[in-house]
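Written out below as structure tokens is the structure these notes cover.
In this view, the complex is presented without one of its protein chains, the others remaining in place.
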Amino acid sequence: MIYGFGLAKGMGVTLKALVGPSFTVQYPDRRVGIMGAAKAAGISTPSLLFKHPIKALRAVLGFEHIAVMPTQSSRFRGNDFTWYEDRCTGCASCAKYCPLGIIKIVTLPGGINMQEGESYAIETFDIDTGRCMFCALCVEACPYDALHMGSEFERSNYVRMDLVLTKEDLIAAPKHPSTWFRPQMEEAGYSPFAEALEDMKKAGRHETPTVDELTQTWVKDRRTDEVVED
Amino acid sequence: MPDPFDSILYQYVYCTLSSTDDVACVGSGLFGGGLLPGGLEWLAYVLTAVTIVAVLINAILGGVLMMIWGERRLLGRFQGRTGPNRWGPFGLLTPIADAVKTMFKEDVMPTVSDRLVFTAAPILMLFPALLIYAVLPFGAGTWLADINVALLFIIAIGGANVLAIVAAALGSGNRYAMFSAMRSVAMLISYEIPLVISLIGVLMLSGSLSLVAIVNAQTLPFFIVQPLGFFVFLVASMAELNRTPFDVAEAESEIVAGYMTDYSSMKFGLFFLSEFAATIATSGVITAVFLGGWHGFDPIPSQIWFIGKMVAVLAVIVWIRASWPRLRIDQIMNFAWKALFELTLINLVVSGILLLIWPSPSTTELWYMAGINWVVFLASIYIFGKVLGPKHDPVKAGNIQPDVTLSDSDAPALPTGGGD
Amino acid sequence: MNLENVLLVSAIIFAIGLYGAMTRRNAIILLMSIELMFNAVNIAAVGFSRYTVPTALAGDPVSVTTDMVQSALSGHIFALFIIAAAAAEVALGLALVIAIYRQRETADVSELDTLRG
Amino acid sequence: MPANTAFDTSGEDLATQIEAIASSSVTANGDTDVWVSSDRLLDVMNGLKEAGYEMLIGVTGVDYVGYFEVVYHLLSLSQNKRAIVKVKCGEGRIDPVMPSVLSVWRGAELQEREVYDLMGIRFEGHDDMKRIFLWEGFEGHPHRKDFL
Amino acid sequence: MPLKTEPITINVGPQHPSTHGVFRMRVTFDGEEVIDVEPIFGYLHRGSEKLAESRTYTQIVTLTDRMDYVASMTSNLSFILSVEKLSGIDPSPRGVWLRMIAAELQRIASHLVATGFFLQDLGTLGTPLIYMMRERETILELFERLCGARITNSYMRPGGVFMDAPDDFWPALDRFLADMPHRIDEYEDLISGNEIVAVRCDGVAVVDSQTLIDASITGPMLRASGIDWDLRNRQPYEYYDRVKFNRPLATASDNYARYIVRIHEMRESLGIIKQCLEQIEPGPVRPESVPFLIRPPAGDSYVGTESPKGELGFYLVSDGGVAPYRCKVRAPSLINLTLLREMLIGDKLADLFVTFGSIDINMGEVDR
Partner (left out) sequence: MDGTIDVVFWIMSAGAIGAALLVVTVKDVFRAALALAGSFLAVAGIFFLLQAEFVAVAQILVYVGAISIIVAFAILLTRDMGQGNQTQSSRFLVVGGGVMAALFVLVAGFVAYDTAWSDRDAALNDNTIAVLNGQYEEVTDASGDIILIASTDTDVAMNGVFSDSTGWLGGLLVRDYVLALQVLGVLLLASIIGSIALVREQATK
């Protein structure tokens, strides 16, 4: 053994990294050189030089940047929720299964049949994402595929109250549901980063859930025994 | 008193200002020279000195900023990252942004601190780092002062920054800082000795302590002729600079930030600045003493050669920083006293004998010397590694004995009570 | 700048050192004062070397040899030896202070009075 | 079915083993676990360590409202067996005290402190019996059923 | 011989670059030498065990994520195994294989973090750490494909896993398996043969195996002292009896041994994943019969599993309700700290953190 050989070998590894690629993912934008700018603009480098000389100069000086979206899995659970109001019956399964109890649901009897016990009009549907740990048990619990995890993750905020997702927020937000626990979306090849899924019929396993399905199919699949209050 | 015509820097500025009738000034200087009326030569002298010092200090600051950028960028690449690239072209403005941010930070003063000493420490730290530049020859004729004891001066001044570290530690009253100060003092006292002795071989070859004379004496760069001296000097100066693997004085994983723990704002900035200024200065000394200084081939100006060699030395220092872990303080002391000190003595004896054989060596004889010195270098490194190196063979990952077991049924019996 | 001024500065620094050595009770400051006195002596030695004539060169030497010139530097040699001796003295003195501190928990010389009757 | 229970020593075997070590210390036994009386605990544990249970895997306090129970999970590396020894910590809920097994296993040090901190069972013979997670002066013991 | 100085007491932590979280030690130094250490816990105590008493078994899975947050898959697995034993659930084979793959990936990720921070404590300025984080990132991306989350996975459910792996998971896993051995070689080139690492770690904090066993210390620390004790092999759970793997052992029981054992265990884990891929079959990932709300019969259960840090086990007591009556975690991170004081005393200040890093603890699991 030659003293110093191991040290030299270690320096060789770092030297290899010096000439090798960098694995940094730059977000939200990436600085590009002149070649990268041309590639991003979809034209060849000489034509960029002649057609957009200012852009080329900026690229040479290192001021040109292109937006970068990090690659996420379609199952990615962002700190956001997607909620389809039409699919929701107000059963509050999600609120019951939330380990932290941060989903607040207030319902009034009513809805489609106006008959008590079958469907409810939803008065309040608040999710306090400031306390949420995004375990997605509520999504797992939703029998009607009304609640989905969202893919959004840029929701940092200066005001704690703004982290509470209200019913209005949820309705207004663009719908990019994560495919987490939604195999039907995966089978359909849906990617939350490509397009929004505004159509509530495509989002769930059932186009229009009925009361029969509520009592027979879904609940029985999930519970072999009686629901017990605890 | 340095002669103003000794350095072309002086000459240029001095001749621009002074209306001296010295022959050396004829035809040099801007605007034909003589901006000041006659009889004011002394003022020209003073103004020249002030101008050059101001230019140099600003150049040092610029160099430090460039080095901060370069080090971070290079470290990033060594680690497979990109490094700073957001602010300005290739992130070049990042250190300026850092500096601005540092200035606007709150200046925290610990309540138990000795205010005067606490404030004086960063200034004390910067002062020796800047003084080294006074004697560095940046190129042919480009130096501030060519004093005849320049090398000794550099070593003497370079050791003074430990006083600042001790001042910082005592001033802030922090116990991590105290550890840092203890370590620095112990390390400095140990590494000063090989640092000085390693230069004696060079002195014997060049016959002068002046850096200009040493550069001029290098028909062959001295790192070829004096590999052992070069190695020891590089290692010892890295220890003096607190660079990895000798950065025990500010080991952030052990003693937080060492003597800088309680510092913030521009006081911290001054520490940072002086550290980098000292690193650049030391790389300049290495360049001048061992790498042939400003010598190079022609179309490229000598100043560029000098700076290029400096940058190469800095890159190696950063490379080492990216690759190696830190040594422990007792191992550092062992290394200084058991390895470096002896290596310098070997170098001294061998160089002395070789100079007895070839009293004033020609270039060919320098090559012979280089050959013998390299053989001695490699052999002594090998022997010292054998004697002082780690006891197990790390390359083979020594003490691993993987035993193959397929399932629980044929697992070997375990040791039962009574030790392994 | 002439020899008288140099000697005056030397004398002042020596006197300050003397004052410190007499009045301060901390052993380390005592050592520092002694260093100041050493320094004053160095200044005087180098000043004499710079401004006075070595005997070998006094009068009209027939020829000036290197030995004679070197003897003009005797003051420098004195200063160098004093510096080296001072380093030895400080090392030993501080070791003593530390040893005493360890035993007596003080670096105050006026408390080191175990030999007092 | 994963072999989750295959390595637990059966209750009967363990009971006979313990009876051989310290007679009439076993109060009951289940499928895989054995209850011993707390005053014979140290004898039993010393004997079990002699018998090859080198490692004390876990010390757990359980609050069964009427009484406290301390569960010791033991592991024998040489025999590849686990044993579960349970000790009822007297009747009532006021100042339950247990003998410490720190003298038998070094590994009991932090685990007994944890049980003391969170369950309030004091171990006699443990020389560093103080709170581990909560600060000194904290009122009550959080893992008791009557805490909140 | 070192200068004898006044002993200095320093509070290391809870905010210190090298305490791996909010750990605090009150250390007394004589010069550079450690003469006394008092570990102080509890800065991250969240009462997980108490919280578990008011949550259903599925909800507790999310709590286990947050105990050892650099190895949540193995925490999940340990808890799930205990629940399955308690309620007698027979998991579906594909679910078991997926759980094994996830657990072994998590073991690699955890060892990467452990060795990376261990080397960071040695003062390597992050180079190996960043290399290792790069590979950990690949694993986390695999987890993201698998379950949508990177750190706090909540992937496993009683009876299996909640969802089958997506189609794009398998090629990504294959790429990782093909790439990772070279990466481990790279780490070994960078660090294992490094003389500075050797002189720093050799013979530091040596504990003999008998003391380790007596102090209930398990996992790589125990294996680094030459004791061949790996629960995956000795007391196989899941399908670990159907895969073949070596157990790297070192005899030195010093910091270097603990490091090198982890490096070699990563290679073995890769082998296990490959064998899992060969044996995995299509099928449901969770048996249909397992209800969402589990009500195990009254009783108790304990299953010890080999987490990356040592034996992790959940002692569950059920009274027949939907939530456990008592849930106790046998946390290897806490129990492996039993010998901290003995390991540190007599060493230098610099070795304090290296030794601490070589134990590989996670404050989330220590304090729970």
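The first chain written gets the first letter, and so on, giving A, B, C, D and E; residue counts start at 1 in each chain.
Throughout what follows, contacts are C-beta pairs under 8 Å (C-beta built on N, C-alpha and C of every residue); 3 or more make two chains touch, one makes a residue touch a chain.
All values derive from a computational prediction rather than experimental measurement.
Novice: Out of B:Glu71, B:Asp98 or B:Glu192, which residue would touch the omitted chain in the full complex?
Specialist: Reading the full complex, the residue touching the unseen chain is B:Glu192.
Novice: With the full complex in mind, choose from B:Val53, B:Ala97, B:Ala120 or B:Ala315 the residue touching the hidden chain.
Specialist: B:Ala120
Novice: Hey, which chain B residues sit against the chain that's not shown?
Specialist: Interface with the chain not displayed, on the chain B side: 1, 42, 114, 116-117, 120, 124, 147-149, 152-153, 155-157, 159-160, 162-163, 166-167, 169-170, 178, 181-182, 185, 188-189, 192, 209.
Novice: Contact with the hidden chain only, please: which chain C residues?
Specialist: Missing-chain contacts on chain C: residues 1, 3-20, 22-26, 28-29, 31-33, 35-36, 39, 42-43, 46-47, 49-53, 57-61, 63-67, 69-74, 76-77, 79-81, 83-92, 94-99, 101-102, 106-108, 110.
Here is the rule we use: only the chains that are shown with their structure count from here on.
Novice: Chains shared as neighbours by chain B and chain D?
Specialist: Under the touch definition, chain B and chain D have E as mutual neighbours.
Novice: What chain is the most remote from chain E, judged by the mean position of CA atoms in each chain?
Specialist: C
Novice: If you average all the Cα positions, which chain's own average lands nearest?
Specialist: Central by C-alpha mean position: chain E.
Novice: In terms of CA centroid distance, which chain is the most far removed from chain D?
Specialist: Relative to chain D, the chain with the farthest C-alpha centre is C.
Novice: Just give me the whole-number Å value for how far the CA centre of chain A lies from that of chain E.
Specialist: The separation of the two C-alpha centroids amounts to 29 Å.
Novice: Approximately how many whole Å separate the CA-defined centres of chain A and chain C?
Specialist: So the centre of chain A lies 79 Å away from the centre of chain C.
Novice: Taking each chain's centre as its mean C-alpha position, how far apart are chain C and chain D in Å?
Specialist: It comes to 75 Å between the two C-alpha centres.
Novice: What parts of chain C, by residue number, touch at least two of the other chains?
Specialist: Within chain C, no residue touches at least two other chains.
Novice: If I count partner chains per residue in chain A, which residues reach a count of at least 2?
Specialist: 3-7, 10, 13-14, 17, 23
Novice: Within the complex, which stretch of chain B touches chain E?
Specialist: 75, 78-81, 175-176, 178-179, 182-183, 244-245, 247-248, 251-256, 321-331, 385, 389-392, 394-395, 397, 399-408, 411-412, 414-415, 417-420
Novice: Which chain B residues qualify as touching chain A in the complex?
Specialist: 74, 76-82, 85-86, 88-92, 319-320, 322-324, 381-382, 384-386, 388-389, 393-395
Novice: Chain E touches which residues of chain D in the complex?
Specialist: Going through chain D, the ones touching chain E are 1-7, 33, 54-58, 60, 62-63, 71, 73, 75, 77, 80, 82, 84, 105-111, 114, 118, 131-135, 142-143, 147.
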